[in-house]
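One protein chain omitted, others in place.
Right after this comes chain A.
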Amino acid sequence: MNDTLDVVLRLIAVLVVFLVLPLLVGQTEHKVMAHMQGRLGPMYAGGFHGWAQLVADGVKFAQKEDIVPADADRRVFQLAPAVALLPYLLVLIAIPVGPDGFVGQTVDAGLIFVLAVMGVGVLGSLMAGWASANKFSLLGGLRTAAQLMAYELPMLLTAASVAMAAGTLSLPGIVDGYHWWWTPWQLVGGVVFFTAGLAELQRPPFDMPVADSEIIFGAYTEYTGLRFALFLLAEYAGIVVLCALTTVLFLGGWHGPWSGSAGWLWTLVKTALLAFVVIWLRVSYPRLREDQLQKLAWTVLIPLSLAQIALTGVVKVVIS
């Protein structure tokens, strides 16, 4: 009975994190983008600096009519947002926040689990792109698939490099084995992982699949109301997951001064800083063209990640 209660409490905690952190990132994006562009951003909703803007947006989305295009494949069209969103909820379960079991559930092959489930989320975009019966959606879906296939590989290779360094696939195990010199050692891998993750989330500058000036909103063009909001939520949940994963794999997770008592805070701070970088990149870089996207993945990121694996292997053999 106690075990059941423990599991339920952990799951509820993960759910709360899943519902709160993406909204925080979204609100931060509003404000940070606004200030970087020399304006104020939302100021009215909720009174103090528009803190309730996203809540108001949510209410607005919930009130809108849920439209399914006449020629669409109804079931696939309606199922797609759930397929896009739920994997990120599952992934959050396995990400360690603090030492001594401060994690939803310890998964033995946690690293593989996280990458596998994140890959499933992209199926949602593909389903949406195909089922909408819209040429812009179809183009968006195609671009999503091409992008995923190109960027999944460097992501896996760099994650494998970290697993080699730590000698384990378990995420808490990886953070446990962390030393400060891992960050410079795995620096190239970390940058490649983060970049490939951005591309997998279709965040700027890798937002070719949803390029609004060319194909309206890619695979999500035909969506309205709550289902559209779910896709947006999936994007922000993806940012949280990617930043948390980069923190855990490359930045030492809970390690830092007073990590015994405030370890979870370190994880959150590092994650938040990376989320800020994600927003910063959106404001400062123009969108990459499709061919530039593919070229970057195949001629830069994959060779770099292979070099990182070689470096990891050499150092590992030398120090052991």
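Keep in mind that, in the parts below, contacts are C-beta pairs under 8 Å (C-beta built on N, C-alpha and C of every residue); 3 or more make two chains touch, one makes a residue touch a chain; residues count from 1.
Heads up, the rule we're going with is that contacts and distances are computed from a predicted model.
Undergrad: Can you work out the missing subunit's protein name as recorded in UniProt? Choose among "NADH-quinone oxidoreductase subunit J", "UdgX family uracil-DNA binding protein", "Amino acid/amide ABC transporter membrane protein 2, HAAT family" or "Biotin carboxylase".
TA: Of the names offered in "NADH-quinone oxidoreductase subunit J", "UdgX family uracil-DNA binding protein", "Amino acid/amide ABC transporter membrane protein 2, HAAT family" or "Biotin carboxylase", the absent chain's UniProt record gives "NADH-quinone oxidoreductase subunit J".
Undergrad: Out of A:I95, A:M127, A:L157 or A:L268, which is the one that touches the chain we can't see?
TA: A:M127
Undergrad: Touch as defined at the start, partner being the missing chain; which of A:V32, A:L54 or A:V117 qualifies?
TA: A:V117
Undergrad: With the full complex in mind, choose from A:T4, A:Q37 or A:S261 the residue touching the hidden chain.
TA: Counting the whole complex, the residue in contact with the absent chain is A:T4.
Undergrad: Pick from A:P99, A:G141, A:P209 or A:G238: which residue touches the chain that isn't shown?
TA: Answer from the full complex: A:G141 touches the omitted chain.
Undergrad: Please identify, in ascending order, the residues of chain A that touch the omitted chain?
TA: Touching the missing chain: residues 4, 71-73, 76, 107-109, 112-113, 115-117, 119-120, 122-123, 126-127, 129-131, 133, 138, 141-142, 145-146, 148-149, 152, 156, 168-169.
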